[in-house]
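Working notes, structure below.
Selected chains only, in their assembly positions.
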Amino acid sequence: MNAESIRKLFEQVRRGQLTADEAVDRLRHLPFEDLGFAKVDHHRALRAGMPEVIFGERKPPRQMAEIFARLAKRGGNILATHADQKQFAAVRKKVRGAEYRELARAIVLQRDSRTYGRGVIAVVSAGTADLPVAEEAVVTAELMGNEVQHFYDVGVAGIHRLLASREALTKARVAIVCAGMEGALPSVVGGLVGVPVIAVPTSVGYGASFKGLAALLGMLNSCASNVSVVNIDNGFGAGYVASLINRL
Amino acid sequence: MNAESIRKLFEQVRRGQLTADEAVDRLRHLPFEDLGFAKVDHHRALRAGMPEVIFGERKPPRQMAEIFARLAKRGGNILATHADQKQFAAVRKKVRGAEYRELARAIVLQRDSRTYGRGVIAVVSAGTADLPVAEEAVVTAELMGNEVQHFYDVGVAGIHRLLASREALTKARVAIVCAGMEGALPSVVGGLVGVPVIAVPTSVGYGASFKGLAALLGMLNSCASNVSVVNIDNGFGAGYVASLINRL
Amino acid sequence: MNAESIRKLFEQVRRGQLTADEAVDRLRHLPFEDLGFAKVDHHRALRAGMPEVIFGERKPPRQMAEIFARLAKRGGNILATHADQKQFAAVRKKVRGAEYRELARAIVLQRDSRTYGRGVIAVVSAGTADLPVAEEAVVTAELMGNEVQHFYDVGVAGIHRLLASREALTKARVAIVCAGMEGALPSVVGGLVGVPVIAVPTSVGYGASFKGLAALLGMLNSCASNVSVVNIDNGFGAGYVASLINRL
């Protein structure tokens, strides 16, 4: 226990080896983590089912495999995002149970498969090019113990496709909506459901989409009041926030 | 007739006062507009019902009234956009028939009320704050001889309101769609109708709407293929383009 | 009841006045809202405690008072944001119970004071200049039936002030964090709590804050995974999203 050094201080006072004033002074010079801040991590341990997360972009396969293997020793689920086949091959040699979710570009190791979420998370996306981001959200939410239902290829220019799924959509407890280009989908979904909507702008588009900026601005200005937004292409963040909401 | 000087040249040749070579040489030194470019304006005269347009912003009332009165002498319709009550009061003293369209902030003088458009122009807008821009488009289209039908307050966060007007919308020959904030409405309308859609981003919004930039980018990236875009708050331009299309 | 026209259709079929095929055909031409879409609003009615909302910016006092009075007849709570004293004076004449929350610049009419939220919503803000936005979030959340606890003036440059509230903060079920300038506070709060954080960038700052852009970008790039973001100065949106989460 890391509060030991503090306890010792009290013991010394109790035994008369230190005056109260001397003790206060020594307390002030103890390293900080002794003052109970480990609680923060403790805290984290309490949040069962939370995966360890590795951002894979540009990590050499060997480095990825080492980090993955080290985390694997601790138990719990592991999620490596923005990962490619080469990284997976390296991980696979060291960690048997690891799987590669190609569309989501994620390596996962799922050892805790309990359900922590209390309802369904809907993942909605506009076009096929948005799928990698949507799938990253799906994988994240699943790994955090949620039931996920996806509604793909329901862009606003063919609004009947989205409306056809209206009944199913309204049963979700929280919705993630991924869209590039004009990023209009979250507003429409937000108007159809009565639950929180996490909007994820994607970098899908060209020209004046400015790599997702158009979609991002659109979502921040949504006329639907139940929409909040995460970073461009941040499927992981959306899945994470939605999972926290779904646990409440 | 401003081709008179050219005709004189030919007469001089005919009478033997000039050789052909001398005439060619003189022709080259005539002022340019004599060379037939008046055709361009001629051309314009052919486009009956085209209004004369005055951009009213920051024009002193007296100056506005003078320009308006001068144009009024030529006949035809007159449209002053971005105009206020004071400017109208000044105009009214000089030009009896002038009217003020308050919502559109426009002064109009309509003397030619024939119908030039072949079908209906639909003007769709998202929220009440978009109305001044939408009404500017309406006034422009009406003054150019079109039947206009408007569909107001049908923002995408309450998609059922728009869908309720679907049947009427699909009867339009061209649609103008005005929206601020995320600017998603043109994409949805574009998906519902099979005709050209002129999208008008408005400066409605705050924060990350950046005075209409968010809506503008959204519309330029529309996933509906039948959408083209005009400048932020440019209701006049949209009404003008739609009128040209409706005359075809 | 607006499904009446449909019921009539069935009655006519039952009485043999219409064949099934004729009825299908007529159904298709009924105005859309008759087809059950009122469910959406119905739906809304089910969400008890949801306030009617008026965006007050630039509304003439008289117009504000009329809208407010009309909505007041329906029952339920009413919230007018971005409202000033003059608007309030006009409203007060028509609606006795209306109150003005000066700091939040909001006019409220609270008739339903039941608690709908299941836990506490924490509202955290960085500096005194962020208070109007934070208070707008507070008023919104309270009007939607939530217990709110605020933590003001806990900017990151004096981190000990925030840490002093750590215990209280971690008891919230959802947190709203408002900050201008560099917008760093949501990341720090996000790291201290295990619940969803709604970040609200404010336009507080000058120069390279670009009216809230710096804070907005900072929050979108938060290294804390539990943060999602709403528009600059959008205290209302944050309060609304947090309320939806707190009802789950």
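Note that the chains are named A, B and C in the order they appear, and that numbering of residues resets to 1 at the start of each chain.
To be clear about the criterion, a contact is a pair of C-beta atoms (placed from the backbone, for glycine too) under 8 Å apart; a residue touches a chain by one contact, two chains touch by 3 or more.
Note that the structure is predicted; figures quoted are calculated from it, not measured.
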Counting all identical protein chains, and not just the 3 shown, how many does the complete complex contain?
8
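One rule holds in what follows: only the chains that are shown with their structure count from here on.
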Quick check of your reading of the touch definition: is the inter-chain graph here a line, ring, star, complete or other?
complete
Chain nearest the overall Cα centroid
C
Separation of chain A from chain B, taking each centre as the mean of its C-alpha atoms, in whole Å:
50
What whole-Å value do you get for the distance between chain A and chain C if each is reduced to the mean of its CA atoms?
25
Which positions in chain A are in touch with at least two other chains?
191-192, 220-221, 225
Touching residues (chain side chain A, partner chain B) in the complex:
126-127, 155-159, 163, 180-184, 187-188, 190-192, 205, 207-210, 213-215, 217-225
Chain A residues within the chain C interface of the complex:
40, 43-44, 46-47, 53, 118-119, 170, 173-174, 191-192, 194-196, 198, 216, 220-221, 225-232, 236-238, 240-241, 244-246, 248
Seen from chain B, its contact residues with chain C in the complex are 158, 160, 163-167, 206-209
